[in-house]
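Heads up, one of the protein chains got dropped from this complex, but the rest are sitting where they should.
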Amino acid sequence: MLLTSDAKGVFPIAPTPFLDDGAIDTASIDRMMDFYVGCGSTGVTVLGQLGEASKLEHAESLDVASRVIARAGKLPVVVGVSAPGFAAMRALTRDVMDRGAAGVMIAPPNTLRTDDQIVGYYRQAVEAIGADVPFVLQDYPLTFSVQMTPGVIRRIVQELPSCVMLKHEDWPGLEKISTLRGFEADGSMRHISILCGNNGLFLDYEMERGADGANTGYAFPDMLCDVVRLSQEGQREAAHDLFDAHLPLLRYEQQPGAGLAVRKYVLKRRGILASAAQRKPSAPLTEKARLEVEHLLARLARFDARAGRLVP
Amino acid sequence: MLLTSDAKGVFPIAPTPFLDDGAIDTASIDRMMDFYVGCGSTGVTVLGQLGEASKLEHAESLDVASRVIARAGKLPVVVGVSAPGFAAMRALTRDVMDRGAAGVMIAPPNTLRTDDQIVGYYRQAVEAIGADVPFVLQDYPLTFSVQMTPGVIRRIVQELPSCVMLKHEDWPGLEKISTLRGFEADGSMRHISILCGNNGLFLDYEMERGADGANTGYAFPDMLCDVVRLSQEGQREAAHDLFDAHLPLLRYEQQPGAGLAVRKYVLKRRGILASAAQRKPSAPLTEKARLEVEHLLARLARFDARAGRLVP
Amino acid sequence: MLLTSDAKGVFPIAPTPFLDDGAIDTASIDRMMDFYVGCGSTGVTVLGQLGEASKLEHAESLDVASRVIARAGKLPVVVGVSAPGFAAMRALTRDVMDRGAAGVMIAPPNTLRTDDQIVGYYRQAVEAIGADVPFVLQDYPLTFSVQMTPGVIRRIVQELPSCVMLKHEDWPGLEKISTLRGFEADGSMRHISILCGNNGLFLDYEMERGADGANTGYAFPDMLCDVVRLSQEGQREAAHDLFDAHLPLLRYEQQPGAGLAVRKYVLKRRGILASAAQRKPSAPLTEKARLEVEHLLARLARFDARAGRLVP
Partner (left out) sequence: MLLTSDAKGVFPIAPTPFLDDGAIDTASIDRMMDFYVGCGSTGVTVLGQLGEASKLEHAESLDVASRVIARAGKLPVVVGVSAPGFAAMRALTRDVMDRGAAGVMIAPPNTLRTDDQIVGYYRQAVEAIGADVPFVLQDYPLTFSVQMTPGVIRRIVQELPSCVMLKHEDWPGLEKISTLRGFEADGSMRHISILCGNNGLFLDYEMERGADGANTGYAFPDMLCDVVRLSQEGQREAAHDLFDAHLPLLRYEQQPGAGLAVRKYVLKRRGILASAAQRKPSAPLTEKARLEVEHLLARLARFDARAGRLVP
């Protein structure tokens, strides 16, 4: 079952669960996957930027991907294979596709500048991994410093049929979605799936601009699923009401670098992860920050009962 | 009346009002200033990043600064004097201080990398403008790509007595405030005023970390004044309630680049600016974005009546 | 007399001469200009990157440009007008064109990334300065971090008729010259003048690739004139022999940042400048470096007698 451009809904970006001693926590992987499936996710992405992929050796990466795939049931699993060289990218892609991945996600190296460099990079990546492997184009200039115009994305989509999804994380990015959907409308670009990242910070309006859903790691993926569903059902104000209630915490979690600690902490408080541990190097939550997260959860619980169902 | 390290409260970052034909709109400057003074601001900053300073010729910059100063009454006015060379910085500083500015704001050029380069730059800037001119250190890595550690800020503060305020826009930045206030507590750094930028996206918790207020351009500076006051009075939940109600719009306005059009549009709808025009090059609000802003205002008006008092 | 796309030969990049106390040294300007004219230069560029333009106030910049223009006789003078905003660029352009400049040079701001941003920037610049002012496109990625593909340069040249010259400083850049001349040959781009910068580090082969000459500040512009002439006359080996003899010093002077001190020192030793002083902030020559330059001059003098005719 390969990823296609018809993908919709929510693909949570899964963190990699560790035990306090740094070992991979397979029980938490299972629990997390069951939670994702149960709350209405339509796919999962692993070993992305926030999956601490660079802290895993190759064999560990395969173990994590395999376990996620096994537990995902019918849900497609996308695996991040960004690497400094095409040899490592090819090797990881081959190994995870063999184990049942539905596709891979490729971020641009932060040395790319010109339009031609960007298009050329994805051309070479497809040559390396094979044109039969569906891939997700990750557009995240805030972290990667690579700016892809809508025109460049169109060139990639038109030239490379295996590009089936855009992980949209440009910022600001609402007009980009409108422009890309406009390209589809005027026939100059084939349809691709657009799922939004950036912790969902603009998911409310991104859906209204034509996005197909979310592809991000906010610790309440169940909320993301609800907002996407409400939006698809046309329940606009209900979608915004729910989204706005989560916005204070969501914004807090979205902080670059610091966000992963918040995310793992909340997932632990929700009983999904056994530990909030990150492998080194890591930036753990300070006590002040932990109290702020607790404060945000308590305030959120007044509107969304899920934020009140916590374990110690 | 010069700026000192005791500054507290809200210093709005003023946009530069233009008429539809690009001329400077002096009537709107006056109205805007009266609004700032009336809503409880404790100072004003002009010709900053979002003041379209680079679209003004030198004489125009002086005119705007003079008019703002004249109308600010007792409020201290800080003028942005960032420039690619020290000659232009010195010239503008001299001219605005002569006209009654309380101090200047200096952003680092985006070519600075090492700690020593950053400290050296501010040393040279003070040599250029004179050690008697109070200055605001602008720490905005998202736009300037210059990363100042707390240790670097401490070196600047300790070496340069005319540094009296930090415009704090690091992101994430809460721990930075705690670290700097920790330096003050342990006696390794003298006290400076810390006012927060970034459109106020984290103002709620920044105040709790020890910030003295806000120094940003959100189109509801009256809300910023209220939140700062509530926070200073210890009314924690009331501060968060008001802040959270504004967060959806505030987040929307905070988008880099796109935010200025939103800000000017809202200020126009509030009757403060006569026109939302920007000088070229500009990125005007699309119709889709305009409708989103209207939607955000309508939703906000349910909680804050000020968002409902609009002019056509 | 305006700059045209037929320009050929050597346009030295003039430093700004200062006296030891930082005052502008007008006598040295005159002597330098007489030297440039006398050695066969075909134009002059002032207030460029290495002209310490950012250390001059507006009035000083005009004084320098005026004096250079007055003394240049029939030679066209190009003035660097790069600025962080179009208002300052327009003001300086207007003022120097009024004083008789032949055109202006515009470098891209280092925030530009995508092809469209680069083309858009030059479109706006032309709108600001007027389509009747000939301009030089400066392509210097090493310093400006802006990468212009040949395709982007072609878009600028085709869209903006006032673009008449490329200051070619890409590195590596030989293939770029061949590609651009290929565009002219296949009719997809009109002819422009290509003068090479980068201190002339590849001038020997750049001429053979189709460049029209040099536009750089090496302290022996007379050598640059000779190499361009020999190359144009088809005296290939003679051109290389002369160039190679200068290469050790030329390479030394080409070091970013450090090069200006070397350049001014050598120009002083040659009796052209009265002082090697730079305005602050500056990086003066260390004693070790000074001795290295002397060593390089002594070695060069064995092949080129001009390096032996020095003043104390």
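A, B and C label the chains in the order they appear, each numbered from 1.
Please note the rule applied: a residue touches a chain if its C-beta (ideal position, glycine included) is under 8 Å from a C-beta of that chain, and two chains touch if they have at least 3 such contacts.
Predicted model, so just to flag it, every value in this text is computed and none were measured.
Summary of contacts with the chain left out: across C:Pro172, C:Gly187 or C:Pro312, the touching residue is C:Pro172. The residue from C:Gly22, C:Pro161, C:Pro248 or C:Gly308 that touches the chain not shown here is C:Pro248.
One of A:Pro84, A:Gly234 or A:Pro312 touches the chain omitted from the figure, and that residue is A:Pro84. Of the residues in subunit A, those that touch the hidden partner chain are 53-58, 60, 83-88, 90-91, 110-111, 120, 124, 127, 280-281. Although one chain is hidden here, its contacts on subunit C can still be listed: residues 171-172, 174-175, 178, 201-202, 204-205, 208-209, 237, 240, 244, 247-248, 251-252, 255-258, 286, 288-289, 292, 299.
Think of the hidden chain as still there; on subunit B it touches residues 113-117, 146-149, 151-152.
Here is the rule we use: only the chains that are shown with their structure count from here on.
By the residue-number overlap criterion, the interface of subunit B with subunit C counts as same, with over half of its numbers used by both chains. The chain with its Cα centre farthest from the Cα centre of subunit C is A. Chain B has the C-alpha centroid lying closest to the overall centroid of all protein C-alpha atoms shown. Between subunit A and subunit B the centroid-to-centroid distance comes to 33 Å (mean Cα coordinates, whole Å). Rounded to whole angstrom, the centroid-to-centroid distance between subunit B and subunit C, based on C-alpha atoms, equals 39 Å. Across the assembly, subunit A contributes no residue in contact with two or more other chains.
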